[in-house]
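Shown here: the complex without one of its protein chains, the others still in place.
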Amino acid sequence: MDLKEWFASRRQKREAMQVKQPLTTEEYCALWTQCFQCRELLYTRDLRNNFHVCPKCQYHFRIGAEERIEQICDAGSFAELFSNLESADPLGFVDTDTYPNRMMEATRKSGLKEAVVTGTCLIEGTACALAVMDFGHFGGSMGSVVGEKTTRLIEKALELSLPLVIVSSSGGARMQEGIFSLMQMAKTSSALHSLHKAGLLYISVLTEPTFGGVTASFAMLGDFIIAEPGARIGFAGRRVIEQTIRQKLPNEFQTAEHLLKHGQVDMVVERSRLKEVLNRLMSFHARPPAGQPHNGPRGRQAAETVSRR
Amino acid sequence: MDLKEWFASRRQKREAMQVKQPLTTEEYCALWTQCFQCRELLYTRDLRNNFHVCPKCQYHFRIGAEERIEQICDAGSFAELFSNLESADPLGFVDTDTYPNRMMEATRKSGLKEAVVTGTCLIEGTACALAVMDFGHFGGSMGSVVGEKTTRLIEKALELSLPLVIVSSSGGARMQEGIFSLMQMAKTSSALHSLHKAGLLYISVLTEPTFGGVTASFAMLGDFIIAEPGARIGFAGRRVIEQTIRQKLPNEFQTAEHLLKHGQVDMVVERSRLKEVLNRLMSFHARPPAGQPHNGPRGRQAAETVSRR
Amino acid sequence: MPAQLEKKIVPLEFEQPLMLLSQQIEALEKQLADNPNPDLEADISQLHEQYNHLRRSLYANLRPIDHLAIARHPQRPYTRDYFDRWDPQWIEVHGDRQGADDPAMVAALLTLDGIGVVAIGTQKGRTLRDKQQCNFGMPQPEGYRKALRLFHHAEKFGLPVVTLIDTPGAYPGMAAEEHNQAQAIAMNLRELSALSVPVVALVTGEGGSGGALAIGVTNRILMLEHSVYSVISPEGCASILWRSGEKVAEAAQAMKITARELFSLKVVDEVIDEPLGGAHHDADFAARVAGQAIAGHLRDLGKMSGDQLREDRQSKFRRMGSFIESGS
Partner (left out) sequence: MPAQLEKKIVPLEFEQPLMLLSQQIEALEKQLADNPNPDLEADISQLHEQYNHLRRSLYANLRPIDHLAIARHPQRPYTRDYFDRWDPQWIEVHGDRQGADDPAMVAALLTLDGIGVVAIGTQKGRTLRDKQQCNFGMPQPEGYRKALRLFHHAEKFGLPVVTLIDTPGAYPGMAAEEHNQAQAIAMNLRELSALSVPVVALVTGEGGSGGALAIGVTNRILMLEHSVYSVISPEGCASILWRSGEKVAEAAQAMKITARELFSLKVVDEVIDEPLGGAHHDADFAARVAGQAIAGHLRDLGKMSGDQLREDRQSKFRRMGSFIESGS
C-alpha cells in the first residue's frame, strides 16, 4: 500500500468510526501526522514524545487537557477536583440543536465532561493548584461549570496557600448559557482578587487559541503570563476585527510573539521548557527573601499539604 | 503725545527704572498691555479685573503667586507658612555668575524669596493647604527650598486633614543646586504618598508653563489635575524634543487642550472659574456620602482648624 | 395628537401600525379643523381610544427583538442625558492619565438625589460626529482604564459608584487589541468586585458582553424595562449558532436578553418601568424614576460597612451560574 492509498484508507476508516462510536485516543492519533505549518509528515509517536511540537518548524500542535497534565505534572501527582460538576441547561437553549445534545456531542469528541480539568499536582516537586482548559471540548467555551470549577480551584489554592497555574485555551463564551456564561468572567476575576490580596502566585499560561471572555477575565490576570509560541490570543476574534475595521490584519497580529512585543505577556516559552519554567517561577516566589520574616516558605508547606492528600 | 510716542517714553521709563531700582508692582503694570496672542491693546486695569485674561481672545496671561492667591483665596484668608526658608548654595555653584547673585537677581525681579509661596487659606469658605509657584522667580525652578516648602505644606495638610491645592508653574530643575534639585522630586512625591494613603484630596493646577521635574513629580500626582487654557505643559521642553526627533512639533503639542485629549488632565478650566471649581471639588469630597460612616466631614473640621489659626 | 408625534419620535418597525393609525387621526383632525362636523369628531375620538388601546397592547406584548429595537432606538436617552437631568452641574473628569481620553466612557462627579457619587457610563453619541468620536458606544481599553482610575478614586474617598451601561460591547479594533482590551476589562472585573463602597449599575440600553460587564460588577444591577443584556449580540449569536444573519429574532429569544427574563433568572435585581413606548418618549420622567431607584439602592447599601459591601458584591457574583453537582 503506498502513502496515498494509506491516507485514503485511513480517511475511510475514520469516517466509518465517526458515525459508529466515539474515537478512542489511540485510534485518533493515527501513525502519521502532517505539520499544519511546514507540511512535514511526522511519525505521531515521535511528535508525541516531542510534546506535540514539530521538530522541524517548532509548530506547537494543540493538545488536550489530559496530555497537558501529563506534560507538566510530576507523574501520578495530579489529583482531580470538582469533576462532579456538570452543565445544566438554565435557558432551555435550542438553536439548530438543543444544548444538551451539543454537550453530549462535545463529550463524545473530547472524552471530557467539561472544557476545564481542575486539581492539585506537583510540578517538579512544587505543589500547586492547576486548571487546564481543553479547546477540544465545546471549543473551550466558558459556561457555568468552567467558571465554577475555576473559581473553586482558586478558592482551594487560597485555602491551601498554593500557587495557581491556569492553562487557558478557549474560543470564548458558552453562548448556550447566555448571561450565565458572561457572569463567569466576573465570578472568576472576583475570586482572583482574593487570591491576589492573599499574596499568592498565579501563573497564567495562554495556548492556541485563547479568546473572548476567558482572555478578558482570568487569563489576563496572572502575576506572570506565559504564552506558547505561535498561539493566537486576543479579545475579539480576527474576523470580527477585520469586519469592523474593513481591512486585512497582518499575519502576526494576535500571535504570542505579537503580544510579547506589545507588552501583554511576560514571556513566550516553548512547550518543552514549560514545566521547568513553571517550577522555577513557583520556587522563586516560594523562597523567603533574605532576612525577610514576613514571607513564609509557602511552597514547602504547600507541598506537604498536597502530598498528604 | 500719540500712542507711538507714549510707548517710546514708556520703554525709556522702564529701562531707566531697571538699572536704578527694583520695580514695584504698580510701576511694572503700566497702563496698557498688548495681548501676546491677538495683539489687542488692553487697558491693564481691565485686564487685571478680568483675571489677566484677554477679553477678546481668552489668552491667559502669566500671573505671579501674589495675584494668583488674590484670585483664588477668600480675602484675607491666606496665612503664609514656611516663609523663613531660603536657598543655600550647597555646591558653591558658579556659571557665568554665582548662584547667590542669581538668587538676588531673581528676588529683585519677582519680589519673592523663592519660587513657591505656601500657606493655608479658605477658598469660597473651604479650608485648604495651598502652594503657588511663581515662574517670575528664577523661572519657577525647583531647588531645595521649593521642595522643602512643598513637602512641609503636604505634611501640614496631613496634620490638619486639609485638602491640598498646588498651582504649578515651572521651567524645571534649579540646576545650580545640582543633585539636590533632582532629589526634591523624590521628596515631594514621597510625601504625597502619605497624603494619598491618608485619603486626603490633592488638586494639582497646571499653569503656563509647567515642565521638567515639577511636572514629573507633584504636578502629575493630583487626584484631579486641572490645566489653564493654552498653558504649555510637559516633561521635556519643546526644543529638546524637536532636536531629538529632528522635526517640527505641531502648534497644539503640549498645550492644556492637547493634554486633555491625551488623557493627562481631568479638565481645562478658565481662570475666572478656577476658584469655583476648586471649591466644588473640595466640597464634593468633603461631604460624607449617604449613610457611609467611614468618610467623616473633613471639610468642616478643617475649616474650623484653619479659622482658629 | 399623540404625544410622541409632537416630539418627532422616529417610529420603529414594529410600531408601524401605531404610526399609520396616528397619521389617519392627524388627517381627520385636519379635515375637522377645516370643516367642523360632530360625526367626524366622534370618529376621531373613537380612533384616539383605539390608538391608545393598540398602543397598550402593542407594548404589553413585545418580543425580545422589539425590546432590542427600543434599547437601540436612536433617540433613547444616553448617559449624558441622565447625568444632565440628575445634576445639571455635574463635573466631568477626563482621561486615563496615560495617553488617551475615551469619549465612549464618560466619568463624572455628580449629586444624585442628595448623594454625591462617582458616575461612569458608556456613551453612544447622538450626532454623527459624536457617534464617530464615541465609536458608537464601544469603549477602547483607555476608556476602561479611565473607569478604573475613577473606581479607585471612589474607593479612596468613600464615594458610592453608579454605572450606566449602554454599549454594543468593547471596540473590536486593532489598537484596542494591541493596547490589551482583554486585560483592561479583566482588571476592571477584578478591582470593581472588591471596592468597599456601594456600587450600583443601571443598564439603560444595550448591555453588550464583557464590555458592559467591565462596569457591571456591582452590588445591584438594575435594568430599564426595555433594555437588554447579553453575552453576545443576537446578531453575533445568530451568525455563529444558526450560521444565518436572519435568525436574529430567534437568537434574541433563545438567549433571554430582556430585563424581565433576566430578573426571573435572578441576575438582575430590579426592572425599572419606562414611559409607555420607551424612555425616549419622556427622558425627564425616565431619568427621574431611574435616579430615584438608584438612590434608593445606594441608601440601602449605605447601611453596610466597607467589608460587608465587598462581601455582598463578591458573593452575589460567586452565586452566578447554573450547574448540576452530583455526589462525589
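The chains carry the letters A, B and C, assigned in the order they are written, with residues numbered from 1 in each.
Simple rule for what comes next: a contact is a pair of C-beta atoms (placed from the backbone, for glycine too) under 8 Å apart; a residue touches a chain by one contact, two chains touch by 3 or more.
Keep in mind that this is a model prediction, so the values were computed, not measured.
**Q** Which shown chains does the chain we cannot see touch?
**A** A, B, C
**Q** So one chain is hidden, and I want to know which residue out of A:66, A:89, A:124 or A:223 touches that hidden chain in the complete assembly.
**A** Of all options in A:66, A:89, A:124 or A:223, contact with the hidden chain holds for A:223.
**Q** Among A:55, A:199 or A:250, which residue is in contact with the omitted chain in the full complex?
**A** Candidates A:55, A:199 or A:250; residue touching the omitted chain: A:199.
**Q** Looking at the whole complex, which of A:45, A:108, A:239 or A:261 touches the chain that is not displayed?
**A** Only one listed residue reaches the unshown chain, and that is A:261.
**Q** Using the touch rule from the top, list residues of chain C that touch the missing partner.
**A** 97-99, 141, 145, 178-180, 183-184
**Q** Contact with the hidden chain only, please: which chain B residues?
**A** 82-88, 90-91, 93-96, 144-145, 147-148, 151, 173, 175-187, 189-194, 196-197, 212-213, 215-221, 234-237, 240-241, 244-245, 249, 253-254, 262-264
**Q** In the full complex, which bits of chain A touch the chain not displayed? Write them out.
**A** Against the left-out chain, chain A lists 196, 199, 201, 220, 223-224, 260-267, 277, 280-281, 284-285, 287-292, 294-295.
Going forward, only the chains that are shown with their structure count from here on.
**Q** Considering only which chains touch which, label the overall pattern as line, ring, star, complete or other.
**A** If you draw each chain as a dot and join those that touch, you get an open line.
**Q** Taking each chain's centre as the average of its Cα atoms, which chain lies closest to the overall Cα centroid?
**A** Located nearest the centre of all protein C-alpha atoms is chain C.
**Q** Report which of B-C and A-C is connected by more C-beta pairs in contact.
**A** Greater number of contacting C-beta pairs: A-C.
**Q** By CA centroid distance, what chain is farthest from chain C?
**A** So the chain farthest away from chain C turns out to be B.
**Q** Round to the nearest whole Å and give the separation of the Cα centres of chain A and chain B.
**A** 55
**Q** Taking the mean of the C-alpha atoms as each chain's centre, how many Å separate chain B from chain C?
**A** About 43 Å separates the centre of chain B from that of chain C.
**Q** Return the distance between the CA-based centres of chain A and chain C, expressed in whole Å.
**A** 35
**Q** Can you list every residue of chain A that touches 2 or more other chains, as numbers and ranges?
**A** Within chain A, no residue contacts more than one other chain.
**Q** Going through chain C residue by residue, note those that touch at least 2 other chains and give them in order.
**A** In chain C, no residue touches at least two other chains, as defined above.
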